[in-house]
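Note sheet for the following structure.
With one protein chain removed, the remaining protein chains of the complex are shown where they sit.
Here is subunit A:
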Amino acid sequence: MREFGYQRVGDVAEAVAVLGDDPEARFLGGGTNLVDLMKTGVERPARLVDVRELPLGQVESTADGGLRIGATVTNSDLAAHPEVRRRYPALTQAVLAGASGQLRNMATVGGNLLQRTRCGYFTDVTVACNKRLPGSGCPAIEGEHHNHAILGASEHCVATHPSDMAVALTAFDAVVCYETADGPGELPLADFYLPVGDTPHLETALPSGALITGVTLPPAPVAARSRYRKVRERASYAFAIGSIAGALDVRAGVVHDVRLAFGAVASRPWRAREAERSLTGGPVSADAFAAAADAELAAAKVLPHNGYKVPLMRNLVVAVLTELAEEAAR
């Protein structure tokens, strides 16, 4: 590991000032991803600015009935928070579906959003990777890609975003709040992750040197009946091969409001807006759910070894919406 300087900061303005515009400096939160990547040489910062003790550790109700989640709230505290469990249960389920109890105690909300892909080529510094070394190529496309993207990828990168939490946040229209030397800013999570295109190394729309200070969830009555379902290659403590956050509000037998977001299928949490459009105002039936999934997945581009994700996601859409509809009928 490269040697690095370390500084702990106590307030947001200090954090932003200390990081400055130094491209070799990184904010350190829980460190569960960054420290791991430093050990393998994928990340080689010259300085770490430790933001874990910033006063951003609260989950608070907002005046409009939403929630404001501080950037240093641990994944564990987020999942356990009564208002998250009550108003956005799929968010609690998504967080609890990720990592382990130990890692969730360490990992922060801000860090979770900024975690890097677990693509095996990205994490192996001895091989090419357009995300790690722009222009070097993407060995995954011809190589091991059974868990790579089927939506929104490009010929330059087919890596997926590994977060479970971000999938639920995406379904509920979360907004990322940040601070820069020039003042605060906001980015809807829908615009937070950049399209892959030919610049897979550029992952977020955060301005250079910006510090995530929190995430705002707008009020979403539909979210009270929501769930997260994750499919993985072992029963627990593994990244998804496909996941879904779903929420359904049925009124008089018709879909009044619906939210769907997919995980492990794209370079970012994938909001399934085509599926939502197909469902809204329509009937509550397995056929309608399947048609909605097909509408979303029509854009899927599969590689030789990840085509299973299309029927997997289709089945997940039908299963989760059916469960939510049954719950609504009780």
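Throughout what follows, contacts are C-beta pairs under 8 Å (C-beta built on N, C-alpha and C of every residue); 3 or more make two chains touch, one makes a residue touch a chain; residues count from 1.
As a convention for this text, contacts and distances are computed from a predicted model.
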Protein name, per the UniProt record, of whichever chain is missing from view ("Binding-protein-dependent transport systems inner membrane component", "Peptide ABC transporter permease", "Act minimal PKS chain-length factor (CLF/KS beta)" or "Oxidoreductase"): "Oxidoreductase"
Subunit A residues touching the omitted chain (full complex): 1, 3-8, 20, 22, 25, 28, 31-32, 35-36, 38-39, 46-48, 50, 52, 76, 79-80, 82, 85-86, 89, 92-93, 96-97, 99-103, 105-106, 235-237
